[in-house]
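To start, the structure under review is shown below, and the notes come after it.
Note that this is a trimmed complex: some chains were dropped, and none of the rest were shifted.
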Amino acid sequence: MRIVLSLGGSILAKNLDSDRFLKYAKALRDISKKHTLLVVTGGGEAARDYIGAARAIGADEVTCDYIGIEITRLNARLLIAALGPDAYPEIPSNYLEASKAMTSGKIVVMGGVTPGQTTDAVAAILAEYLRADLLTIATSIDGVYSSDPNCDPSAVKFDKISPEKLISIVMAIEMKAGSKSPVDPVAAKIIERCKLDALVMDARNPDLLLEVMGGETARKSPLSCGTWITAKK
Amino acid sequence: MRIVLSLGGSILAKNLDSDRFLKYAKALRDISKKHTLLVVTGGGEAARDYIGAARAIGADEVTCDYIGIEITRLNARLLIAALGPDAYPEIPSNYLEASKAMTSGKIVVMGGVTPGQTTDAVAAILAEYLRADLLTIATSIDGVYSSDPNCDPSAVKFDKISPEKLISIVMAIEMKAGSKSPVDPVAAKIIERCKLDALVMDARNPDLLLEVMGGETARKSPLSCGTWITAKK
């Protein structure tokens, strides 16, 4: 299978702990024995520190996005270092470069691409472009809920959901100015438009990544640690 | 004032009519006497033809986006030709390049930037990055309605609207898988997040552009031919 993995900065780069990078690298190396793998790394704490400083200085939001992209790329470089010769040596900076890098057969690692696009959106676009069999959004929450669980105690987690349902949940959350859904609206739109199979999962523990994606079929269902998004019955 | 104008391909490049290009160029040249101007051109018919062929061939949606971007850039080049020495000679391909080009004092014209971002989103990002006083979305519809007027005969046009209200309208329309709102959700998010002053207007007639944006303050309100989006009372 061909898998695109959006690996959240908050779980990968927590405290810039080298051990965490090495553990994720180990899990990815094992997954790559069965599957072709492209990883999009997020920003995490360093991104928040730098962006916080930028805002305090008076920077516009696009400059903040550029700073965030640089941090995602720094995290990508650390992950490449941890993967050693199993990783493609360069960080693609756009979709065409990613596509070329994939012909190497190595694990390709990249960060953000352009202001106005989250790394989740980047991963979804790549999943469509590379015709991936699976898009995994690895983060610190355990799936998609019927509403924002932080505000609504009656929110229910889904084990499995259709792309259309995802769209309606995401947009309902986004309707409130300033609030944020677990899946980026651009990513959700692409999942729906392209009928991508996607997985939103809690991957704070790197072993869980391997457990869920390490098998031949790279998925188990129903999924207790996340939500499957699929147009298939 | 500093103005970013998203100029729809359907109104600019209709039938690739050279006369239309020259008329829009004339209007823009007049507006630029009072204001600093960056124009983002859309795709229009040629984009639809090429993307239609690409889909029939079996291309993925990201390839279609790349094709669309090329067409927006062809339209940008034609508009630059029509503007002659008043235009910056090169088409910026990203936000940083646009920012550098703006130091020339000339009218800067560009097209799309990356798959997954409409030219309206590009224009909104540029408006924030360049700290523009106004974002104008010039299209073939006359503003923002309470719901999709094609589906709902009771839809009411707004003369003026707050960014929060825009978000709730846009996301409500986008909740239905496959449907499209008059303002791109990414653009709407940016307008809301950055408190941009924006204008959605029917600009099928180039003279209307000049009429609305040619004055010192570049706006009249209430606006019969469009909708003002502003956080100001």
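Each chain gets a letter, A and B, in the order it is written, and its residues are counted from 1.
We adopt the following convention: a contact is a pair of C-beta atoms (placed from the backbone, for glycine too) under 8 Å apart; a residue touches a chain by one contact, two chains touch by 3 or more.
Treat the numbers as computed from the prediction; the structure is a model and nothing was measured.
Visitor: Could you tell me how many identical protein chains the full complex contains, when just 2 are shown?
Guide: This complex, considered in full, is made up of 6 identical copies.
What we mean here is this: only the chains that are shown with their structure count from here on.
Visitor: Between subunit A and subunit B, what's the gap in Å when you average each chain's C-alpha atoms?
Guide: 30
Visitor: For subunit B, which residues are in contact with subunit A within the complex?
Guide: 60-63, 66, 94-96, 113-117, 121, 124-125, 128-129, 131, 163-164, 167-168, 171-172, 174-178, 185-186, 189-190, 192-194
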